[in-house]
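In what follows, a structure is listed as structure tokens, so that the remarks can point back to it.
Excerpt of the complex: some chains, original placement.
Order as written gives the chain letters A, B and C; numbering starts at 1 within each chain.
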């Protein structure tokens, strides 16, 4: 008995559910969960099923492809640990949360390595017997620095996701295009956000009563990719901007870990710079 | 073109989605939304589809029945305003919220009347040209009082839901069985709750930092039916029990209106004293 | 025995609490609640005390003034119902929530009248025996229209607060300066917000997972005054922008009523385009 996650998105037309469920039925597959969504405005159909049965992955993929429109994207995935690489700079909270979850066996992921432009986090990462790779940006322009990182990444096979756990440098489109819909960032703000340096300081100056964090894919501009998860906390006049920053960290790590979990469980579709999450 | 909400629950078996979606496909129905859930532990299958097409309601019901197991419950519903009766006692917040939504045209419901065991709310209800019926309990035992209410209810045709908007009397099983899964209550607490009189006072004495409200169907014991919706707010040491009660009202009305909306949109399945909500 | 709310803000210096509490002590006043806050960055001191005792309001004000720095703002307020005027356009939810609270006796306020640039809300307002004044903007430029409203407002004595319950027109600085820190608005977004028309549509396009509302004083630019209260709700991919708008209404009314309550209880200080709320 094998278990598969089947993800389909396609231009919507009548009969898609019928056709897929017929494949499942004829091959004696058990549907464990099934979610569908139609975006009428964009005429897009999304479906995620978890099925169980006695069939080869490739065979199932083929059978579904045979009945779906040519334009459809079809993924059939056997659940297994995904390979992730974490990029960070100096802050420990978001990275630490992922490391503990990994250590506790909560994470459906292998952490291949942690890459940073500083050495500060080496001590923490090393405790967990995870390779730490420092790639300093000092003396390099943005592209040179990224090239070194990309080269490093090329040394790994099958990277499923790159997690930016408070990686504080902007990525060029060369980088983001190489890993489209596979780079997960945590942004220390809602979106739309206070633009420019130190959003917590701006939030403080504005006198906001709520602060938040946003996890999203990075496809081009650092803060403008498809949103995966958001969360907030209430603050008040007694919070200076450093207090907001400190409280913000607790939201950031929660939101990033939540987004990562959704990605690892293959629950996210991306389209039109948005996400559908089942 | 007609639109229907199709609700099916059945003992789970392979092919249910296939069979229903085949009916949709063969009859050229467009699936607008589709939700499924399988409770593996109880071996129960739940499905709610909204479909659009050119078919009679009874025909569609028949076609689905033909392919479903005998044990299945099948509902095909043409969206229209449901008939509701509100029961209240003296408090205005939950009732008032529903009246304003009704007045604003937000509610998919006709309010047939408001029944109370006191006259206090007559002035409010009358403003909205909704019949107010006072049925005093004075001098009557519980059963006698309920019989008068039941008699009053019998005067209305097609009551879809009875909404207890802070109706402060316990209903007997004779009453609740007559309207199974159709009486929606708002309880001023989480469940499990502080048992006995004045839960806000008990919450205060216990020094809780969160209070909440629960909306649920009333099928037997007042506070033990299937939960539809819950919500909370944070409180602190500066809240006396009356402050908790006052803040609690804001949660109560929000939760009751949310539960009512779910019911009016035919989104709730009830089984095993729980709800599945799509 | 009288009860007073004492509000003081001043440039911070040593001894302020000592001096005020000495006045309270020497005059045999009982402190019921006492809150202080020092904004070290702006060197500002804020204090709100509720005291009880046998003293004239003017006498207490004089005694406190005698010991405070000249720069201090001192308010001594005997709790009583404030006079408010509500301005709205067509939407019912925020206005309706206030009307029901008023009817239930929950609001420490007299609603002097409701002013709208349309007639749509007259039917609702009239139910509650509250004057409804339609001042159409048709055929008038912004200033002419506002002048008619200002003239109308001049007909009322002692307006404490003007509540913009979804009043959909921008006010000029002439208007806002006439009622500085006394106009309470509800904005259908966080701040910073999606700028321009229909923020819900923009939020939808951006694929946000949280939407919110902000209540704030209107001192100049419509959306940029000191924030009083904010709240959010989670949304998902299944929400079209009209669903977001509908859910947003529930947040809007909650936040506006919360902000109004804070204002009516004299809990808000305004400075540096921010609020301190006790």
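Note that in this section a residue touches a chain if its C-beta (ideal position, glycine included) is under 8 Å from a C-beta of that chain, and two chains touch if they have at least 3 such contacts.
These numbers come from a predicted model, not from an experiment.
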Where 3 copies are displayed, count of copies in the complete assembly: 4
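Heads up, the rule we're going with is that only the chains that are shown with their structure count from here on.
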Pair of chains ranked first by number of touching C-beta pairs: A-C
CA centroid of chain A to CA centroid of chain C, Å: 41
For chain A paired with chain B, centre-to-centre distance based on mean C-alpha positions, whole Å: 37
Touching two or more other chains - residue numbers and ranges from chain A: 37
Chain C-touching residues of chain A, taken from the complex the two chains share: 37, 39, 41, 190-194, 206-210, 212, 226-232, 234, 236-238, 240, 272-277
Of all residues in chain A, those that touch chain B in their complex: 14-15, 17-19, 21-22, 24-25, 28-38, 40
Chain C-facing residues of chain B, complex: 33, 91-93, 96-97, 99-101, 103-104, 106, 124, 127-128, 238, 246, 249-250, 254, 257
